[in-house]
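Following: one structure in structure tokens, then a few remarks.
Removed from the display is one protein chain of the complex; every other protein chain stays in position.
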Amino acid sequence: MNFSPAPLHIPDGFLTIVVSAIFWLITIVMVGLAVSKTNRSLGEKQIPIMGVMAAFIFAAQMLNFPIAGGTSGHFLGGTLAAIVLGPWAGILVMTAVVGIQALLFQDGGLLVMGANIFNMGILTAVIGYGLYRLVIHQKKGIRLAVAGGGAWIATMAAALFASLELWLSGTTRLEIVLPAMLGVHALIGLGEALITVAALAYIEQTRPDLLNLDNSAREGGWGWIVSGVVISLLAVLISPLASGNPDGLEKIASDLGFLGSGLDAPFQILPDYSIPFLGDTAISTILAGAVGAIVLIGLVVLLGRNLHRQKSD
Amino acid sequence: MHVDVFDQYHFTPSRVHDLDPRVKVLITVLFILSNALLPDGSWPAFALAWLLLLVANDQSGLGLGFTFKRSVVALPFTLVAVSAIFSPQGSPLAVWDLGFITLIPTDLGLIRFFSIVVRSWLSVQIAILLVATTQFPDLLHALEHLRLPRTLTTIIAFLFRYLFVLTNEVFRILRAREARSAGLPGVKGGGKLSWQIKTTGSMVGQLFLRSYERSDRIYQSMISRGYIGHIRTLNPHYMERQDWLYLFVFILFLVIIQFVGWVS
Partner (left out) sequence: MPVKHKSLFEIQIPECEGDILQIQDLHFSYPDGHQALRGIDLSVCEGEKVALVGPNGAGKSTLMLHLNGILGDNSPVSVAGLAVDKENLSMIRALVGLVFQNPDDQLFSPTVFDDVAFGPLHMGLPEEVVYKRVEKALADVHMKDFGDRLSHHLSMGQKKRISIATVLAMQPHILVLDEPSAGLDPRARRSLINFLKGLPITMLVSTHDLRMVEDIFPRMVIMDEGKIVADGSSRDLLQDEKLLEAHGLETPHLSNQH
């Protein structure tokens, strides 16, 4: 079996202790919550299901598809797992997948695993499930569209956070890594979105009982919806801001005390520094802003519809 | 990389293989932590860490260059760190004007870059040594003893067992796809991209359903053997004197490395 390391699996040595520790902390809290939630709310049947589903995600990641320029993207699966199994089980499944990839294949590091689990398991579950949960009572077409959109945003958010973590660690320059990561993952995320939609459509067609809507609706709806929407918005807003104007983000980070002293505060923008296509050009900023605005409007409309529906119930 | 790639090394008898898996997990994590703690550019300390790694390689009976040879997989990621070379702090070493971009490598940037590369290279190697000398079930037991939640270790155990079964299933699906992907000479085959993605999507859906149905059967086979919600396993591992000794000596070495790193 050939295993191609994905750009999202950060190896050891690339993140500082502080950044690793922060993300481990978040991850431990979330995974701990997930363990206690799944223990409490799901039957004993859930253990083998989550186990085999983890193997399924792992295996499905081997199905690659060509993207532009001769490279190929592969499926990540976090959004699909969260939608089908529920967010907590989805987080556990992705944690197991990221863990085994690091342990068995050295695809991603151990000390930085907290960050990797956060990027690929927790963000995708919160965004993918949160957005999907928003439209769970809508028509099939809308649900699938939102699932696809969620998968795309989740992939972008994972790339965004990976870039930010690398940058905060002083490993890379934001104005280089961010456009590159977001650019590549805009395409990978497209594949992710289409596969997620196709897979969901297939499942809904053959075994609609597995997407048991009442069942998943029980799992604390509003918390997920709000965090999903908020984090998506953050990701959507930060991305263009950061790629168009990295100085701004750098200033925020150093104001917050992240970029302290010495080598950990390495980068200032060279005045004549610019990157074609995705860098500090007016067009890319406008483009990114436009995409952000569209997503924003979409989310607000959906939220409004949902609130309306809840009221009329 | 083949899924079973390290299985063949598990049966070489050696002191490292015999160590309690908990000790090996701890040593691995501490070593990676120690590398991360070392300041940039502490080359003597990095060299000592590498020496420690070589000794561990040697003790494992797998050969001095064992982990080195297998660690190149991790190198492509260093591309990400290349931009660290152009850190504006430190004194410029050169000015490269590439037309659309001006790059100024600096001494501190260079030190930063190579420190990252060395750290990640060392860390990957010890992780390779860990899986090459420890059977995965033992690794799982170690994690259980180190208080990882049972739910999580159980999921990982299932994942380990079924990733082989399911990847084989994926191979069969892919082979079936390839067998029907005939190309006529001079015709660009493969269909449209959208069609390909849709096909991949239904493959994923199909794989999902098969996996789900399998988990149903596994559940039946579990309850027919008395499962009522809590997985029990026997995982007897006892720390012996030699285990404590190895752990102690290794930590001592790491302390020395840290000392060298921060003093020099």
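So that you can tell them apart, the chains are marked A and B in the order they are listed, and the count of residues begins at 1 in each.
In this text, contacts are C-beta pairs under 8 Å (C-beta built on N, C-alpha and C of every residue); 3 or more make two chains touch, one makes a residue touch a chain.
Predicted model, so just to flag it, every value in this text is computed and none were measured.
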Residue in contact with the excluded chain [from B:F160, B:F208 or B:F250]: B:F160
Identified contact with the non-displayed chain, of B:R15, B:K69, B:R172 or B:R217: B:R217
Listed residues B:V95, B:A179, B:L234 or B:V263, member touching the removed chain: B:L234
Residues of subunit B in contact with the chain not shown: 4, 7, 135-137, 140, 145, 157-158, 160-162, 164-165, 214, 217-218, 220-228, 232-238
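To be clear about the criterion, only the chains that are shown with their structure count from here on.
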In the complex with subunit B, residue positions of subunit A that touch it: 1-3, 5, 7, 10-14, 16-17, 20, 31-32, 35, 38-39, 43-45, 47-56, 58-60, 62-63, 65-66, 75, 80, 84, 92-93, 95-97, 99-100, 102-106, 109-111, 166, 170-173, 176-177, 191, 194-203, 206-207, 210, 263, 265-268, 270, 272-276
Subunit A partner contacts - residues on subunit B that touch it in the complex: 1-3, 6, 28-29, 32-33, 35-37, 40, 71, 73-74, 76-77, 80-84, 86-89, 100-102, 104, 108-109, 112, 116-124, 127-128, 130-131, 136, 139, 149, 151-152, 154-163, 165-167, 169-171, 173-174, 193-194, 196-198, 200-209, 211-212, 214-215, 218-219, 222, 227-231
